[in-house]
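A single protein chain has been omitted from the complex, and every remaining protein chain is retained in its original position.
Moving on to chain A:
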Amino acid sequence: MTAFLEAIRLVAAPDVLIAIMASAVYGLVVGSLPGLSATMATALLVPVTFYLSPIAAIATIITASAMAIFSGDIPGALMRIPGTPASAAYTDEAYAMTRKGQAELALGAGLWFSAIGGIVGTLSLILMAPMLAEMALSFSTFEYFWLAFLGLMCATLVARSSPIKAIAAMLLGLLFACVGIENPGGVPRFTFGVTDLLGGIEPIPALVGVFAVSEVMRAMMTPEPPPLPRRRFGSILAGQWALTKKYQWPMWRGNIVGIIIGVLPGAGADMAAWVSYATAKRFSKEPEKFGTGHPEGLVEAGASNNASLASGWVPSLLFGIPGDTITAIAIGVLYMKGLNPGPTLFTERASSMYALYIIFVLANIIMIPLGILMIRMASLVLRAPRSAVMPVIMLLCAVGAFATGNNLFSVMLVGLFGIIGFVMERNGYPVAALVLGIVMGTMVEQNFVTSLIKSDGDVLPFFERPVSSVLAAMTIAALLWPAAVWTLRRLRRAEPAR
């Protein structure tokens, strides 16, 4: 108890509170710019943390990353440009809602369920950290392979187009993921002697290109639509309570899936959002509404990606193993500030640990008022004439891509992927599946090859280990299910004719 009171005193210090507020605003702004991810928002904070007290330093990272993951939903919903890869899973859905005139419901759902996910994730961190950490440590490359493979299967579930086209788009994504030297063999592939290709194709430029640039190109092809009727932007939180009650079950499922995926090092918020969106659709009573502006998927995936953000801290705090790219950066800051990760952090530095918990909860609570402000300001974009908005989007895309590595090559990649995305959409191939392939490709390959090296080329261990066998069964079921349904339907249709 004394440790807890001490923690409140630590957090209530003026410098910590100022750090939380400032980094909240900063995270919201950075996350809402296309191409600037939550990871980048955190990385840019590191030099600032040199000059802060330990608690304030960690507070900036926790707050900024939570805000950035939420505000990545804003450009996605308003302009169909996901701010972060974690938002890409449900960007089309949120944008469809905006076109139906439900922008405030879509954005409000993003905000409300992000905050809930963040708080539930924090509770899991507080109550079950040792148990979750144990689970994370039992995952070897065999389990990761199945998990990543399962993630790839989401492509067919998420897509609204035919599954064949979704798989084709995903395979194209996997092909892009092959580029570079960052593969298990350490051999340059598809680099054509170009130095810039050695590092492979990063998901961010691809994402910005296929979503944002192709959207701008499409806008140039079509005449300016009649401006949306001028109306007051409705209340953002109204209706969220109704959604919470109606979609209670998907919300909890999103939270739980988010927590589990977040705890597993290397999976992270991006994968949590994809898997949750896919399960929402798979288990929905009205899957046909998905993709037409239906909030159910937003509820589940929005809760999921923020829950994973909080639980991603479990392996980081207990073992110094980063749960995702954000905690990888945070671990460096923890060491620098003398808060070395490890079990001793929970015993000897208990007050600092409690302070971290309080900051997590606080960040997710102030997300709501600040998020509403941000949404209100951002929604002005809907009223601006298209001729003014589109060039600014192009500029932001270029700047965002350049900022990822101060490298002009990423800007060219954005342009190239813009064209690819444009052509794909025109022919009914879902670009989201392409992005999924690029994001998951490395993980699938890395874990498959390293597992085979470990087992001396034997495939049996993929099915022998207990967790691995369960995941394998789920993956194979997901793979065969659509085919089984299809055959059944064919058989049934054939019967009456006989």
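Please note the rule applied: contacts are C-beta pairs under 8 Å (C-beta built on N, C-alpha and C of every residue); 3 or more make two chains touch, one makes a residue touch a chain; residues count from 1.
Basically, contacts and distances are computed from a predicted model.
The chain absent from the displayed complex carries the UniProt protein name "Tripartite tricarboxylate transporter substrate binding protein", chosen from "Alanine dehydrogenase", "Spore germination protein KA", "Multisubunit potassium/proton antiporter, PhaE subunit" or "Tripartite tricarboxylate transporter substrate binding protein". Screening A:7, A:20, A:40 or A:79 for touch with the missing chain picks out A:40. From the options A:110, A:173, A:268 or A:322, the residue with contact to the chain not on display is A:322.
Among A:140, A:244, A:284 or A:469, only A:140 touches the chain that is left out of the view. For chain A, the residues touching the absent chain in the complete assembly are 39-40, 42-44, 46-47, 50, 136-142, 180-182, 184-188, 195-199, 265-266, 315, 318-322, 325, 328-329, 331-332, 335-338, 340-344, 404-407, 409-410, 446, 449-450, 453-454, 456.
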